[in-house]
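These notes concern the structure reproduced below.
For this depiction, one protein chain was excluded, whereas all remaining protein chains were kept in their positions.
Letters A, B and C name the chains as they come in the text, with residue numbers starting at 1 for each one.
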Amino acid sequence: MFDINDICIIGGDERQAYLGALLAKDGKTVTYFALEKCGEAQPDYASLRFAVKGCDAVILPMPLTKDGKTLYAPLSDIEIPLDEELAKSLSGKRVFCSYGEKLTATGDYKSAFVYDYLAREELAVLNAVPTAEGALAAAITSSGKTLHKSRCLVAGFGRIGKLLSRDLYALGAGVTVSARKPGDLAMITACGYTAVKTAALEGSGKYDFIFNTIPSMIFGEKTLEKTAGGVVIDLASKPGGVDLEACKRLGINGFAALSLPGRTAPQTAAGIIKETICNITREDDP
Amino acid sequence: MFDINDICIIGGDERQAYLGALLAKDGKTVTYFALEKCGEAQPDYASLRFAVKGCDAVILPMPLTKDGKTLYAPLSDIEIPLDEELAKSLSGKRVFCSYGEKLTATGDYKSAFVYDYLAREELAVLNAVPTAEGALAAAITSSGKTLHKSRCLVAGFGRIGKLLSRDLYALGAGVTVSARKPGDLAMITACGYTAVKTAALEGSGKYDFIFNTIPSMIFGEKTLEKTAGGVVIDLASKPGGVDLEACKRLGINGFAALSLPGRTAPQTAAGIIKETICNITREDDP
Amino acid sequence: MFDINDICIIGGDERQAYLGALLAKDGKTVTYFALEKCGEAQPDYASLRFAVKGCDAVILPMPLTKDGKTLYAPLSDIEIPLDEELAKSLSGKRVFCSYGEKLTATGDYKSAFVYDYLAREELAVLNAVPTAEGALAAAITSSGKTLHKSRCLVAGFGRIGKLLSRDLYALGAGVTVSARKPGDLAMITACGYTAVKTAALEGSGKYDFIFNTIPSMIFGEKTLEKTAGGVVIDLASKPGGVDLEACKRLGINGFAALSLPGRTAPQTAAGIIKETICNITREDDP
Partner (left out) sequence: MFDINDICIIGGDERQAYLGALLAKDGKTVTYFALEKCGEAQPDYASLRFAVKGCDAVILPMPLTKDGKTLYAPLSDIEIPLDEELAKSLSGKRVFCSYGEKLTATGDYKSAFVYDYLAREELAVLNAVPTAEGALAAAITSSGKTLHKSRCLVAGFGRIGKLLSRDLYALGAGVTVSARKPGDLAMITACGYTAVKTAALEGSGKYDFIFNTIPSMIFGEKTLEKTAGGVVIDLASKPGGVDLEACKRLGINGFAALSLPGRTAPQTAAGIIKETICNITREDDP
C-alpha cells in the first residue's frame, strides 16, 4: 500500500483530462503535460522535466503509443519520444502506464516503479461495460432493424461477450452465443441464450447482427456467407476476427468498432482507470 | 374482414419500399408511385391514375404531408397535391393512411374506404420499441458516460416511457420515472424503478440522462437548471416538452430525437405498418 | 389532506400487527383490538368502545369479513358483529377499511369518514408484486421442471400478468401472454413475449406452467386438455378462471393460489396498506 499525491498526467486523449479532474476531486494535486489542446487540462510547463518535478506519480496514456516511437498525445503538438531520456525523467517515481513491457523496453526504468494498469483484470472487466454499450449503439444505428426480435450472434463468451449478450437479451433480441468449452456452453444455456460451438457456427443459420469478440479470424468469407444476414461488428482488438474485405465483396455491412470505452464513454473510462490505479496503490508494493 | 391483393404504395420514405417488399413476400401484387428514387421500388407509371388502376388498395405515407398541401414523397420529384383529384383517383378503393381526418378534409372520400393506421393503438405500441432503441443509441453516443450506473430520468410512463425505462434498468442504470397518477407511480415502484410525481421533479436531484416523453412543456429553464446534469433528450412529438433554447443558454446538451422508428429502424417500422394494416383487414368493415 | 395520530387496529391477520408496528415507527400511537393471539400486538382493552376511545382513526382488516356477518379476526376469540353498534362506536372517526360499500351497508356510517383502501389502484398494483413472487414460488415448488427454458402461459395482461410475465421472462422461461385488445397484444410483443389472443388459446400449444389471472372461466375442460402440459395455477380471485374439478378428472396438477400478499409476504403487504393509507391522508377530503 502506498500514497500518491502529486500526479502528472502526460499525453493521451480527453480521458486523461477527465482522469485528472477525478483525481483532483479526491484531493490530489494534478498537473498535465502534452494535453494543451484539451480545454480542461491546463498544462503550463515548458518541458516534461519541469512538469514531473515534484510529482510522486506519473500517468501515461492508453494506448501508450500509436507509432511505436512516441507517446500517444493526440491533444498536443509536443512530441515525446519513448526513449532513455523519458526513462530518466521518470526515475524514482510511480509510473502508471498501459503496455508496461513495451515501455520498460524503451529505456532504463529500473529506478522507477512501473505499474501496468491495462494488464489489470478489473480494468478489462469494467471496460467491457462501455464496450458493450458502444456496440449496442453501433448496432442500432447501422441497421434498418431493431435489436428487439432480431437474431443476434455473439462470438465469444469472455468479458465483453458476457455483458453484451446479457444486454441484447434484455432488449428482447434472440441471442445465440458461441464458445468452445462445455462449461461455457452450459453457462450460455443457463443464462437463457442459445449455445453454439464455435466450430459449428456455419451451420447455425443467418443472423441480423453478428458481434465478434474473438481476436482470431473466425469470420472468413465462407463463414460470413453462411451466417451474415445483416450487420457484422468486429469488437476484437487488431487484427480482429472478421474479414472486412470479404464483407465488402459479399455486400455485407461489416465494420470494426474499436476503443469504444475511450470513444463513446471517455468520462466513465477515466473513472475506470482511476479506480484501477487506486486498487494498485491499495495493494502491496511489487 | 376483407382481402387486399393489388396494392399501390404512393410516396413516403424508404419504409414504404420495405413495406412493399413485405407485402410482395406475402403474395400481394405491389406497384409503387412517387418512389422512383428508391432503388428497390420500381414505379413505371406515367400518372397516379394509371398506377392505382386495377388496385384494390392504396397505402399513403407516414407522415401524410409535411407542407400541408402535397403528399409526403421525399424519394420522388413528382408532386401530388392533396386535393379533390386525388380523392377521385382513389374512389372505390381501400385507402390506408396516416392522419385520416386530414386526408378526408382535402376531398370527397365518401366513395373510398379510408383507414387510419396511425390511429391504431398497436402501431403506437410497436413503434415505441424502435423509439426506445433509438433513444438508447442517442444517449450512448451523446454522453461521455455510460448508461450503466448513471442516473436516468424518464418523464412519463406511457408506451415509450414503459419500454425505455425497462431497457435502461436492464442496462444497469439507476432509473427514476415520473408520472402523475398514484396507480402509475405504484407500477413504477413495482417495476423496480424510483417513482417521482411529475409535479415534484424539480426536487428530485440531478440526472446524467433525461428522456422526456410528455408532449407538454415539462422541462422549462427552471426545471432544467435543477434536474439536468448531462444529456436531455426530448422524445415527445412537437412542440415537445423540453425548452431547447433554455438548454443552449444553460450550456446543457439538449436535443429532440423525433421519428426514430423511421430513422433508425425503417425495416422494422415497415413491418409494424404491415402488421397494423393486416389487423385492420382482419376486423369488421367499418 | 388530514392527519391521523391515534390509530386503533381492529382484527385481521398478522399483516395488521406489522401495519401497527410500521405506524408506530412513524410516531403514531397505535392500539390493537381483536388481535390478542398475535404476540406483537398487545391489546389490553376490555371492549371495542374502550379501544377506540381517543383514537382519531380506525383500521379494519382485509378482508373485511369472511362470513359476511362478523369482522375477520382470525387471531382473536372476540367476535365483532358488523352491525349498527360497530357503526356507532366508529362515529366521528376516520375509518380505513376494505370493501367500504359492504361496511357502510351494515350500519349508519354517515357520521364517520370511511375510506376504502382496497379500492385504491396503488394498493392493487403494489400487491401484484408479492402475488407474482408467490406465484413463482408456487410454480417452482410444484413442478419437476425449472421455470428456466420452460413454456409458460400467463392468461391476462393486467397488473399481475404484467409483473409475472416480466419475472418469468427474466428467469429464462419462454413466455406467452394472452390478451384480447390489439394494443395489449402489441405491448406483449414489445416486451419480448409471445402474444396470443385469449380466444385463440386452445390452438397455441401445451405449456409446462399456466398462470391464470382472469376472473372468469377461461380454462374449462376442453381448453385444459389442449393447453395444460404441467402445472396450472389460478391466481384470479373467486370464482377464479380454472375448472379445478376438470383438472382432477384430467390428472392435471391444478390449484388456486389466493391471497398471496398476506400469505407469502405479510410484512411487505402491511407496508403497502400503510403507504396506501398515507396516500389517502395526503389527498383532499372526500
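Following the convention adopted for this analysis, a residue touches a chain if its C-beta (ideal position, glycine included) is under 8 Å from a C-beta of that chain, and two chains touch if they have at least 3 such contacts.
Note that the structure is a prediction, hence the values are computed from the model and not measured.
Student: Out of A:G54, A:P81 or A:G183, which touches the unshown chain?
Tutor: From the options A:G54, A:P81 or A:G183, the contact with the absent chain belongs to A:G183.
Student: Please give every residue of chain B in contact with the chain that is not shown.
Tutor: These residues of chain B touch the chain that is not shown: 148-149, 172, 189-192.
Student: Considering the entire assembly, which residues of chain C contact the chain that has been omitted?
Tutor: Answer for chain C: residues 14, 18, 129-130, 133-134, 136-137, 140-141, 143-149, 167, 170-172, 264-268 touch the chain left out.
Student: Touching the absent chain: which residues on chain A qualify?
Tutor: These residues of chain A touch the chain that is not shown: 120-126, 128-129, 159, 162-163, 166, 181-183, 185-187, 189-191, 279.
Basically, only the chains that are shown with their structure count from here on.
Student: Starting from the mean Cα coordinates of chain B and chain C, work out the distance between those two points in Å.
Tutor: About 38 Å, centre to centre.
Student: Can you give the whole-Å distance between the Cα centres of chain A and chain C?
Tutor: Each chain's C-alpha centroid was found; their separation is 50 Å.
Student: Just curious, how far off is chain B from chain A if you go by their C-alpha centres, in Å?
Tutor: Centre-to-centre distance between chain A and chain B: 36 Å.
Student: At which residue positions does chain C touch at least two other chains?
Tutor: 189-191 - these are the residues of chain C that touch more than one other chain.
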